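In what follows, a single structure is set out as structure tokens and then discussed.
So, chain A:
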Amino acid sequence: MKRCQYLMLAVTLSCLVFSGGKALAKDLIFTQGYNAVEVVDTDTDQLRYIPVDGFVREIVWSEDKKWLYLTTRRHTIVKIDLQQMKVVKTFDANRDGWKRNIWGFVLANDGQSAYINSIDRKVEGDEVLVRPTVSQIDLKDGRVLRSMTPPWGVASLTYLKDGKTLYALGLDLYKIDLSQKEMELVDTYPLFEQQKNILPIWHFTQENGGVFMSNYYAPDYMGLLSIDANTGKIEERRIKGPPVMAYSFIYSPDKKKAYGIMEDLAVIDLQTDSVIKTLPNAEGTSYSVIPTSDGKKLYVGAGGSTITVYDAQTLSVLKVLQLQADSVALNRIAF
Partner candidate 1 sequence: MNSRKRIEALNLKARAIEALAEGEQRSVEPLDDGVSGASLKMPVGCTTIFDTGWETNPRSNFPIGNCQSSARDYLGCAGDCWWPAQNPDGLTNNPDMSSVCNNIARDWREIK
Partner candidate 2 sequence: MPYQWADHQVFPAGEGGVLLGVDQGSLFLIDRETRELLARGQGSAPPDPAGLCAAEREIMEGLLDARILVSAGSGKRPAPEIDPALIPLTTMVLEVAQDCNLRCRYCYAEGGSYGGPARLLEPALARRAVERLVEESGDRERLTLILFGGEPLLNLAAVEAAAQAAQALSRDGGKRIFLSLTTNGTLLTPEAVALLKRHRIAVSVSMDGPAELHDANRVGVDGEGSYARIVSRLSGLFEAGSAPVAARVTLVPQQWSRVEEVFDHLLGLGFQEVGISPASPIHRALLADAEQEERLFESFAALAARFVREASLGRVLPFGNLIDLLARLHVGQTKSVACGAGLGYLAVDAGGSFYLCHRLTGEEEFRVGTLESGPDPRSIGSALKRLGAGREELCAGCWARTLCGGGCHYENHLRENRLGLPAGSSCGFIRRWLQLGIETYAELRAGGAEPLLQMLEKRAKC
């Protein structure tokens, strides 16, 4: 057993040494902008502007990193060619008279379809119908392949790599079985009745190497909920000390730390589950903090039209990038 651990350590060390010679990965950061996606190359901090129609909310990308999918206006889906950095397709997810507001958006294994959760609205005669849905849609045109009604409040989805399970997170965490013809809610992992309140909007599953993470607040502490999409493991960590207020948390690349952001940037040591440091944001309210793959820099934004770049070690501000468009959170693809 001990020998095995040494072997692991050796492998890890050799990786680090090997990667020291050349760039580990190239990181591109994407803004969830208003009528735009702006792309930051973290090597040069050069910006590229991709105009899109409407405000961008969810950003996901295919495993092979060829395609980027966005939701805009919460109901259109935009496909971007990551080579060309160009919009190649746009389709509307509103159909059959239902207007959709898409919140969670994940790509399925088959490369052809995606799972979304949405709040749908339709007017029939004098009556307004509103319903929550989780659907599998065809990525060619938005056609609904199958759907089910989850509990109210679902705001994001986690798709397990085995392709058989979807987790939907709202007031509680719901397990949806995808393996049968019809999707079916098979389990509920309670949060709300335990007084755990979660804002499950920004989770950075792809940045975290397939681990969904969201912070929650119990009456006297903050916790981190994670769902490993590779293994299906659900974990709750209780963070010691007074809760820090944050919209979102993300792992450091070595998963030893977690960074949180709202009005302050918070750093949590995941070995002791305690807050190491907090400091007020240089540029105000932000929804995301994104570490570069090498762990050296933090990109904090947006909210307004700036991204603040910090040194991850010292937490000093390296520079402030000026965006053309205001935006919400950031996403990062490591190529």
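Criterion: contacts are C-beta pairs under 8 Å (C-beta built on N, C-alpha and C of every residue); 3 or more make two chains touch, one makes a residue touch a chain; residues count from 1.
The candidate set was assembled so that all candidates are chains of the complex that A comes from, given by their letters.
The model shown is predicted, which means the values in this text are computed figures rather than measured ones.
Candidate 1 is the partner touching chain A in this complex, chosen from 1 or 2.
Listing the residues of chain A that touch candidate 1 in their complex gives 33-36, 53-55, 57, 73-74, 101, 103, 119, 151-155, 170-171, 192, 195, 197, 199, 201, 217, 245, 262-263, 280, 283-285, 303-305, 323-326, 328.
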